[in-house]
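A single protein chain has been omitted from the complex, and every remaining protein chain is retained in its original position.
Labels run A, B and C following the written order; every chain starts at residue 1.
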Amino acid sequence: MIPLSWYLILAAALFSIGLFGVLARRNAVAILLGVELMLNAVNINLVSFWRYGDISLMAGQVFAIIVFAVAAAEVAVGLALVISVYRRRNTVVAEDLDLLKW
Amino acid sequence: MNFWNDPLKVAADWLTGIFTGWGMDAVAANVLVAFLGVLMLITILMVIDIFLVWIERKVVARFQDRIGPNRLGPFGLIQPFADIIKLMIKEDTTPDGADKVVYNVAPLLSMMSVLILWAVVPLAPVMLGVDLNIGALFIIAAGSIGTLSIIMAGWSSNNKFSVIGAFRQVAVMVSFEIPMLATLLIPTIFSGSMGMNAIIQSQDIWFIFLSPLAALIFLIAAIAELGRAPFDLAEGESELVSGYNIEYSGMKFGMFYAGELLHAFTFGGFWAIMFFGGYRFLGLEKVSPFLAIAIILFKALIGYWVIMWVKYTVMRIRIDQMLAFNWKFLTPVAFVLVMVTALMNALLRGADSWLYITGMILSNIIVAWVSLEVVRSVSRKERERVEGVTQIAEAHH
Amino acid sequence: MATELLIWLIPLPPVLAFFLIVLFTNKNKALSHSVAIGAAFLSWLGSMVVFARALGVEHLGEHPFESSINWLPTGDTWLNIGVLIDPLSAAVLFFVAWTVLMIFIYSVGYHNYGQPAGDHDHKGLPPHGATVTDELGHKHTVLSVEPMYSRFFAFIGLFAFGMYTLVVSDNLLTLFVGWEIMGLCSYLLIGFWYGKPSARNAAVKAFMTTRIGDVFMLLGIAFLYKATGTLTYREIFTEESLHVLSNTITPVFGLSAAGLIAILLFIGTIGKSAQFPLHVWLPDAMEGPTPVSAMIHAATMVSAGVYAVIRMFPLLSAGWHEGGPLTSAMTVVAVVGAFTAIFAATIAVAQNDIKRVLAYSTISQLGFMIAAIGMGAYIAAVFHLITHAFFKALLFLGSGSVIHGMEHGVLHTGNHKVDPQDMFNMGGLRKKMPVTFWTFLIGGFALSGFPLITAGFWSKDEILADAFANGHLVIFITLAVAAFMTAFYTMRQITLTFLGEPRTKEAEHAHETPWTMTAPLVILSVFAIGYGWVGIPEHFPLLGGLVPNWFHEFVGGTLAEHPPVLEFNWIPLLTSLVVALGGLALGWYVYKDIKSPAEDKFQIPVLKNKYYFDEAYDYLFIKPLTWFSEVFVSKWMDKGVIDSILHIFGPATGGLGTFIREKFDVPVVNQFFGDGSANLTYSIGRNLRPIQTGRIQQYLILSLVVIFVVGGLVYFFLLA
Partner (left out) sequence: MTGTQIFFLIVGAATLFSGLMVVTTRNLIHAALWLVATLFGVAMIYAILDAGFLAVVQVVVYIGAIAILFIFAVMLTRRQAAETGPSVNANWWAGAFTAVVTFAGLTFMLKSWSGFSKQAAAIPSGFDAVNQLGNALTSPTGYVLPFEVASVLLLAALVGAVYLAFNKK
């Protein structure tokens, strides 16, 4: 059968891909897409640890569900912020949003 | 075990025997048989779908005091085949600037979202695709894919009408998923499982008698989810010239159209499964699986007929009214109903069945009455605000 | 319903009422007060049932009603919360339920329910009255309804929730939660008329002052949790853990752990119960809606502070045995209490505002209880806590009724310069407001300890008897003097307010208040008299033994060792008779002759006498002290001896300073280290500045790279 390592490596790869998206994409929405990938990678880890650990302890699945909730919250707020920024500054390019500098 | 008691199993065993006899690996043979089973189910469904077109046309004609198609074949039975031939030989156009891949994938996804639903529909006690223990949730999940297909179709057509239509439809579907999910929880509460077969098996009393309000809300949400009148805002011929699928022609349009009809039929089936005992009717389902299939198809057809009945009776409403109706009325009522039902279930668990039924019915009636009263007082205030108090006073005199 | 479940439910109705009113019914005044009073009634009903069932249990102290649930996981254990009704909390619950219900009912009348909305009333200001035209076309000014009527009921609902939570709690954590909820509510209610700057300031002052105490209390709770690993009373007060606590010596003043925790918790009480030196907020708290918020600061919330100390008595007295020398923690408590008692009583004598007299009186009476608990007079403290709650609630509600009647007069004459709270504007109100007068008289006599018939006599007498019997003579004398002053200022208040002839037109036109206000007065006055009879000492001459000393038996059962019954002694009894009757007589005698309106209180001979006291203090303490400080310390020691020594130091250090500055400071420190480091920082900053691009993704990359580098280094050099 499938060893745990496969899942972990898949999750690590997905996480890195998401990280690249977060670090490199110009568009703020695309950055959020990357964040979603990272969250999913984490969830794969949680669920596979559940499956490969003591199966009667549901912590892994429970936390995956909480990650769902957090992801939904993050997307809602994140996209609302993007839209709000777009309204004010007419751009969603992350590089242009450098008010942190001042 | 004989064919008349468990036809699927017998057929599958027979086929597997043949394939392994050819020297095929056992696992591969199983996969192949399963694949063939799916193919068969889909084929049957598509054939039913063809006749759904005919039924729809006939029924609408009766509603409108006409006869309907009657030229081709007896009662016009050949008419749908002619329609299909027409759709197939029509020019298949792709609009300029369309996103080709997405444009072509969308109708497939739309059809798929309907067909995938049948994976969990139990046709008879022994005949069903998979007995998922989360079947009720699966309906919503499949609906999500349908949502996706609509927005893909609308966006890729490169047409502002289609985008607006898609936006509307998606807003409607995403919104009405919520009361639908809430009402799906009510059979779950009664039966203690989300599995379709378990829900049917526990319906010694049809759930409509336990929770008529839930059945009603489920029906409304289902109609909205289908995008049929009175909730057909995405099409809205007069304003959007048929909405998200405006640019599609030929068989691609046919897939949307057939998908919609089959979807309606499927939801008629789900309505029957959730609230009308599915394939059960006076113990007849135990006689033969084929009788069970006939019962559930008949019930699904009745559900389909009710949906059509609503469609050709009620007029279309505005998008804002519709969303307001969902968020301000249907969703709260559905949630309250779920809470009340769960509470009553916890209170009455173990009580006599007549007490259980009476309690459930009473709680349903009370919830319905209270919510109608609230709506009435709110809408009266709203009307007074809009029209001004004086006019009301005049109207009274 | 099971008693334990019922106890859980007691605090809930008021908080539900709070949310109901805030969220739904705030538009509708009648609905709001019905919801609030209904909730208070439900809680009252629950409390009475629980109390009745508690009475029926033999040895309730050893087998109290208790129930608890796991609340917060703390590592591998749980923090429990739960409810506990032992004799102490049952007795407290009884008076809390009654007084809370009475306030709720009283508030309806006090906020002028049923009156028209005011002409110029604004939210956040007291109502100013409304003009109505009667059938004959005459215009009258009448009282107007409070603009934030519903808000008030929501707040007191939340308040009642806090108080009930505190009382039924079985652990310090939920006690503290209720404590803080009440702190918040007192802030909200004192600042209820937030349009008045004085009310705003008073609210902030009350909040900040009590917060000082609360911080120490939280420290005490944290210390206790660390020391014992639990916050539940019944687990802390076991013999083993008390033994451990009292034998652990902390580095603070050599106190035992038990003593230090008790003192830290006691500081919380100092804040909440307005003890010296944190008493300053309570008189200002009278800015709240007159009697009700004041009543909160007399009958329930400040009592909570005393309740907490009484609860902690096993901790406070760890290592002490009946009749033995007091522990240092107990000494602190007793001294603070006794001092506060006399100190506040002296101030109360000189107040003219009817509510402020009562406010200082409250501080003083709480001092009595604190002193009692400090001396180990456990039962006496509880007894006085309860009787005081009843008669002080009565007095405050009565004073609110008086003020209300006076406001009626003020509206009638239209002269808004007359302060309806100044006692010198009153007089002769007994004829105008008979119910208020008689109930106020009962409350006042109870406060003064009028012998035999009032509840205050029995409880105060017991404190004095305890102090005398255990040989704490200094405290005994202090408290006796304070009791004398209490009787005196109480009679002064009654005389000025009710007796004699009206001193102003407004007082002539004062009017009895509606039944919603007088009915609670009547009910409370029953308790102000009758509650004393449940605790008559067994050896009391004539009366002793007629009625069994139920209170001693019942409440004493809370402690592991039942406190012994005191031998009767004539000296404290005579003392309390003399101080009560003497104070009352003196108060009446001195103030009965004041007939003219006293615009200037200094024209009255008696107040001049009061002034002599001040001069006496002046001669005895201040003048010598001034002389000592101005002539001896300042002129001789400071300017003569010390300055001349310093004048030698001055030039010498000046020279040294100049030398160091020129040779060391300027060249080495300023130029080398100072400018050098500044230049270094500047150049580092200039070189690093481009990194700050404001682009979040670059920051992210940078921080990740740093994490990798550091993580890699740590891994290879420390772990691998």
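Assume contacts are C-beta pairs under 8 Å (C-beta built on N, C-alpha and C of every residue); 3 or more make two chains touch, one makes a residue touch a chain.
Predicted, not measured: the structure shown is a model, and the values here were computed from it.
Chemist: Given the contact rule set out at the top, which of the displayed chains would the hidden chain touch in the full complex?
Modeler: Listed by label, the shown chains it touches are A, B, C.
Chemist: Please pick, from B:Glu177, B:Asp232 or B:Glu247, the residue that touches the omitted chain in the full complex.
Modeler: B:Glu177
Chemist: One chain isn't shown here. Among B:Val59, B:Leu77, B:Leu108 or B:Leu148, which residue touches it?
Modeler: B:Leu148
Chemist: Can you name the residues of subunit A that touch the chain not displayed here?
Modeler: Looking at subunit A, the ones touching the missing chain are residues 1-10, 12-27, 29-30, 32-34, 36-37, 40, 43-44, 47-48, 50-52, 55-56, 58-59, 61-62, 64-66, 68-77, 79-84, 86-87, 90-95.
Chemist: In the full complex, which residues of subunit B touch the absent chain?
Modeler: On the subunit B side, contact with the omitted chain comes from 27, 99, 102, 132-134, 137-138, 140-141, 143-145, 147-148, 151-152, 155, 163, 167, 170, 174, 177, 194.
Chemist: If you put the missing chain back, which residues of subunit C would it touch?
Modeler: Residues touching the hidden chain, for subunit C, are 69-70, 695, 697-698, 701, 704-705, 708, 711-712.
Criterion: only the chains that are shown with their structure count from here on.
Chemist: Viewed as a graph of touching chains, is the assembly arranged as a line, ring, star, complete set, or other?
Modeler: Shape of the chain contacts: other, as it matches none of the listed patterns.
Chemist: Taking each chain's centre as the mean position of its Cα atoms, how many Å separate subunit B from subunit C?
Modeler: 66
Chemist: Taking the mean of the C-alpha atoms as each chain's centre, how many Å separate subunit A from subunit C?
Modeler: 53
Chemist: Distance from the CA centroid of subunit A to that of subunit B, rounded to the nearest Å?
Modeler: 33
Chemist: Provide the list of subunit A residues touching at least two other chains, using ranges where the numbers run on.
Modeler: Not one residue of subunit A touches more than one other chain, so the list is empty.
Chemist: Can you tell me which residues of subunit C touch two or more of the remaining chains?
Modeler: Not one residue in subunit C touches at least two other chains.
Chemist: Which stretch or stretches of subunit C touch subunit A in the complex?
Modeler: 692-697, 699-701, 704
Chemist: Which residues, counting only subunit A, touch subunit C once they are in their complex?
Modeler: 19, 22-24, 31, 94-95, 97-102
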